[in-house]
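Let me give you the structure first, and then I'll get to my questions.
Omission of a single protein chain aside, the complex is shown with its protein chains in their original locations.
To keep things simple, chains are lettered A and B as they appear, and every chain counts its residues starting from 1.
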Amino acid sequence: MITVAKTGNEAMAEAMRQINPDVVAAYPITPATEIVMIFAKYVADGLVDTEYIPVESEHSAMSACVGAASAGARVMTGTSSQGLALMYEILPIASALRLPIIMCEVNRAISGPINIHCDHSDTMAARDFGWIQIFSENTQEAYDNLLQAVRIAEDKRVMLPIMVTTDGFIISHGMEKLEMIEDPIVKEYIGEKKPEYSLLDIEKPTTVGALDLTDYYFEHKMPVIEAMKNAKDVILEVGKDFEKKFGRQYGFYEKYKLDDAEFAVVVLGSASGTAKVAIDQLRASGVKAGMLKIRVFRPFPAEEIAKELTGKKAIAVMDRSDSFNTCGGPVFTEIRSALFDSQNKPSITNFVYGLGGRDINVEQIKNIFESIRNVGKVPVVNYIGVRQ
Amino acid sequence: MSKLMNWKELPPCDTLAAKTAEAFETGDWRMGEKPVWHPEICIHCMICWISCPDSSVTVKDGKMTGFDYKHCKGCGICAKECPTKPNKAITMEKE
């Protein structure tokens, strides 16, 4: 291990250098730009063998990724917010063609109004496209998740594209301590890509991306559904292997003082660091507070999460985006659905926070705990940190 | 029409083997006329072959050998383009 100080973007760029993909196609967008800028310098300095395509839009970035991955290449890209939105059309094509493209996605609010800061509205809007989605709390997780992403996505049982996310500016531009794995060890860890098919296989010509009428479209979605189920096993296997090799533990989620907690928050991404401080303070004053930090949002580990939360008195689900459905954010609806069949289910309340980079602090999270300790006193869906 | 596959029988990764369309016969699209080859007039210029939308002019070793009626849609381009004079080596005739 090499200990360095890196921002989230720098950590992801370093992981990309170590992965040394065959092709990278990317277009600049704040706050993900830096990942590609740093990587472009690696290309310019000959530190990687990658064919780098500086495309004219994110739509073309994802299109080129699909082309390159169909040719059998290991492919990466990075984007954020509007850039991810411009890719939306191509994202489900990548999963349908079973192309394990790896994306560094820096969570940023979707316009409008235009805003460059963190929330999860971009990634959440991409949740139903057959991509694996992994959230990172900090720089270290961003780095570790990206390395594991290669193994997860390219596993024969999975063969799905994957996005590893960090929170815009909070993680992407925040400098933290990073334990990096040595280059040759990473190379050995990720191994060579063995594609299922390649367009460049002239001897065995394949037609990729055919038209399905009503008689085959449904059938072609089933393998993606199945692969997403398989991804659950593979994510855990890869996490265990990573822990064995490098000492850091990864599963579907992280529990923080959860097992004996009576009250818990469910959080994704950087706000979980803040929540940990709030929980420590509450514990010191005798409140049995805890947290479940979701790492893997797609596939959604519903059964596992339900087991962890069943029996708690009350749960607060923190959503950094809204679904505009009048009944809660995307994480909330998943969690509530996951708990539907539980015998001893807790009361569940939704707190939408932090839109457009609005800060979330320890006091606010303590207030969330205070709210759910008075079950029935607050609405099901709450908006915190907004001037009302 | 072949039997419909269930999802576990599909080729992997939404791929499809080349040339499978050969099994799909479009010959029944013809509207009552088919091209007829007159080998005694044919000069094997191959203009019909290059002009056919349906790869239905059969050739061997650089010579025309006839039509693939399983796929020929009867558009008539081959007969129209056939350059032999005064009689054409391909004519459209009632089936």
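Observations on the model:
The rule is short, and it goes like this: a residue touches a chain if its C-beta (ideal position, glycine included) is under 8 Å from a C-beta of that chain, and two chains touch if they have at least 3 such contacts.
Here is the rule we go by: contacts and distances are computed from a predicted model.
Hidden chain, UniProt protein name from the list "Formate dehydrogenase, nitrate-inducible, iron-sulfur subunit", "Pyruvate ferredoxin oxidoreductase beta subunit", "TRAP transporter large permease protein" or "Zinc transport system ATP-binding protein": "Pyruvate ferredoxin oxidoreductase beta subunit". Here one chain is not drawn; of A:A13, A:M180, A:V208 or A:A271, the residue touching it is A:V208. The hidden chain makes contact, of the residues A:I90, A:M180 or A:V317, with A:I90. Screening A:P31, A:G72, A:G168 or A:P223 against the full complex identifies A:G72 as the residue touching the chain left out. From the options A:L199, A:L236 or A:A302, the residue with contact to the unseen chain in the full assembly is A:L199. Residues 2, 5, 11, 16-26, 29-31, 44-47, 49-56, 59, 61-63, 68, 70-77, 79-81, 92 of chain B touch the missing chain (whole complex, contact as defined above). For chain A, the residues touching the chain absent from view are 22-23, 25, 49-51, 53-57, 59-61, 63-73, 75, 89-90, 93, 199-202, 205-213, 216, 220.
Everything that follows uses one rule, which is that only the chains that are shown with their structure count from here on.
Note: centroid distance chain A to chain B, computed from Cα atoms, is 52 Å.
Here chain A touches chain B in the complex through residues 96-98, 159, 196-197, 205-210, 215-216, 218-220, 222-223, going by the rule given at the top.
The residues of chain B lying in touch with chain A in their complex are 4-7, 10, 12-18, 20.
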